[in-house]
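For this view, one protein chain was removed and the others were kept in their places.
== subunit A ==
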Amino acid sequence: MRDLYARFGGGLATIFLSLVLVWLAAMVLAPNLMMIDYALRPNLPPAQIGGPQDLWSADNFLYLANEGVHRAIFFKTVWASALVAAVTLVVCYPIAFWMAQRATPGQLSIALMLVIIPFFINEVLRTLAWFILLAYRGPLNAVLQGIGLIDAPIRWQGDGGVLAGMVYAYILFMLLPIYNAIESLDKSQIEAARDLGSPTWRTHWRIVIPHAKAGIATGCVFTFMLAAGSYVAPALLGSPGSRWFTEIIYNWFFEGGDWNRGAAYALTLLVLCLAVVLVTLRVFRVNLTDVAK
């Protein structure tokens, strides 16, 4: 603090500090505290707010725990997000390895450009692209029928569609951290392993993957978090049978009209995501400073 004033002088340092404090207090801290407060109170008509019934309780959380459908959707969102992270990892790992260890500089710059371009494009538009591709009378069904692989169109919308759209949406968040991690691996280690007779899979299992551990953890954590908090993909690519937890939260706010319960659900989602992030980072000994790049 003293350094800040010494460096910039009283006026500027005060301006900087107050800007940062307003941001942290009014935009980061206060909304979250208010959300916790909301989550702990019952949903009352305006006249009774602040009255004798307006007490803190865990009722809204208990409601989620006891309501079978919502609870099932919550757990489904958790494991489906983990599945999204796992599939994205499997899809990206070979590409990341190739980019980091095998590609020539020319190939690498083309590859980087090719993976980054789609991610400059809006998530809603990317999901729209999948919506069109997977439509009942859409191109994918037409092609599959054309080559005789299927007899009747398949209804892709639902769990499969959501999975495809989400993996697509989060590739870059997985690819770049893993690429960065593998890039720092000395090529001679891989050569040494091969010269000593190690088969390819074991070289990956014993040398590349342990080296890239931090990158893999970072990619998985981010993909999981983005998937669990996603709204577009399940809303556009899902079906009534594949509802996502964020859709339930949305309904509490704009259809059910119970903001308190919605706040409790949102808080549950937040705690889940933070817990997954922090536990994974701790387990893989990744520093938060390295994550947010």
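We adopt the following convention: a residue touches a chain if its C-beta (ideal position, glycine included) is under 8 Å from a C-beta of that chain, and two chains touch if they have at least 3 such contacts; residues count from 1.
Here is the rule we go by: contacts and distances are computed from a predicted model.
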Listed names "Phenylacetate-CoA oxygenase subunit PaaA", "Phosphate-binding protein", "Multisubunit sodium/proton antiporter, MrpD subunit" or "Inner membrane ABC transporter permease protein YdcV", with the criterion being the UniProt name of the chain not displayed: "Inner membrane ABC transporter permease protein YdcV"
Selected from A:G138, A:G158 or A:G256 as touching the chain missing from the view: A:G138
Subunit A residues that touch the omitted chain in the full complex: 1, 3-4, 7-9, 11-12, 15-17, 19-20, 22-24, 27-28, 30-32, 34-35, 38, 91, 94-95, 98, 114-118, 120-126, 128-133, 135, 137-139, 142-143, 168, 171, 200, 225-226, 228-232, 235-236, 246, 249-250, 253, 259, 262-263, 266-267, 269-270, 273-274, 277, 288-289, 291-293
